[in-house]
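As you look at this complex, bear in mind that one protein chain is not there, while each of the others sits in place.
Chain IDs A, B and C follow the sequence of writing; residue 1 opens each chain.
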Amino acid sequence: MITVLYFAWVRERIGLPRETLQSSATTVAELVAELVAREERYALAFADLAALRVALDQELSSFDAPLAGVREVAFFPPMTGG
Amino acid sequence: MITVLYFAWVRERIGLPRETLQSSATTVAELVAELVAREERYALAFADLAALRVALDQELSSFDAPLAGVREVAFFPPMTGG
Amino acid sequence: MRIAVQSQPFELGAETEAFASAASGAGAIVTFTGIVRDTNQRLAAMDIEHYPGMTEKALTSIATEAQARWSLSDVLVIHRHGRLVPGEMIMMVATAAPHRADAFAAAEYLMDYLKSRAPFWKKEIGADGAEWVAAKDSDEAALQRW
Partner (left out) sequence: MRIAVQSQPFELGAETEAFASAASGAGAIVTFTGIVRDTNQRLAAMDIEHYPGMTEKALTSIATEAQARWSLSDVLVIHRHGRLVPGEMIMMVATAAPHRADAFAAAEYLMDYLKSRAPFWKKEIGADGAEWVAAKDSDEAALQRW
């Protein structure tokens, strides 16, 4: 089981802040493909990966990173703090 | 009549913070030469002009600047504020 | 080092005074404060979302890197989340160092990284709707100077 978190407009497009799911994906990109295949709202949220960032267990990572051992994946737009 | 001010170690070497004097100097350099000729303590204070700064009427200036119209000349070492 | 991520306001004056007083041996203190600005008189509020857990980790990691790069006696980062109105303070950083160049460089570094690497997202609530603030290319480009 993996926990997936969504923030900012990714959260709004998908319509929920977090979910726990069973996945056979071995990389972030494969997880994204699984999500996109589920429903239109996921396809909409993940339409432009260049506009998204991903964190694995709360560390910024990349879409080709492996998911082995990862418990928490978060998707969000580029940060705008400060 | 011109007012001459001394600050920091220039003041200490010359032994006074200010004096008013009559001078026929037309430039700062000429004024320095007049002062140096007066007494040893002036010669000591003005021994190394590269280590000194001059302000004319409270504006930083240079040793070759003309004195025409100037009422206040100040000599001091490089500033160390902040 | 102190990292605070909070919804409640902070007192800039009191924080600055306390930081400076505690930074014994420092010759230079730099603070930066970010304020919600109403650029066109149409901003009603600013919502700041964050990623609890990761936010604290990211800020700690940025501050730790700053301490490794410069000679600093102390670092403070406070960042608010939740709803803020124009004029309210969003965040502050403070750096204490023996010399001013280090205090300035570290404060700018903290701000540059905090802007683009700490998980905060701003949403502007205006008279005619709400909009997520887009990340600026210039903020990403600012990282390249370090």
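In this section, a residue touches a chain if its C-beta (ideal position, glycine included) is under 8 Å from a C-beta of that chain, and two chains touch if they have at least 3 such contacts.
Please read these numbers as outputs of a predicted model, since none were measured by experiment.
Remark: the absent chain touches shown chains B, C in the intact complex.
Here one chain is not drawn; of C:Arg42, C:Arg69 or C:Arg100, the residue touching it is C:Arg100.
In the complete complex, the residue from B:Ile2, B:Ala29 or B:Ala55 that touches the missing chain is B:Ala55. Think of the hidden chain as still there; on subunit C it touches residues 11-18, 20, 23-39, 87, 89, 98, 100, 103-104, 107-108, 111.
On the side of subunit B, the interface with the absent chain consists of residues 5, 7-9, 11, 55, 58-60, 74, 76-82, using the contact rule stated above.
Definition applied: only the chains that are shown with their structure count from here on.
Rounded to whole angstrom units, the spacing between the C-alpha centres of subunit A and subunit C is 26.
Our note on geometry: subunit A versus subunit B, Cα centroid distance of 72 Å, whole angstroms.
Rounded to whole angstrom, the centroid-to-centroid distance between subunit B and subunit C, based on C-alpha atoms, equals 48 Å.
Touching of two or more other chains is recorded for no residue of subunit A.
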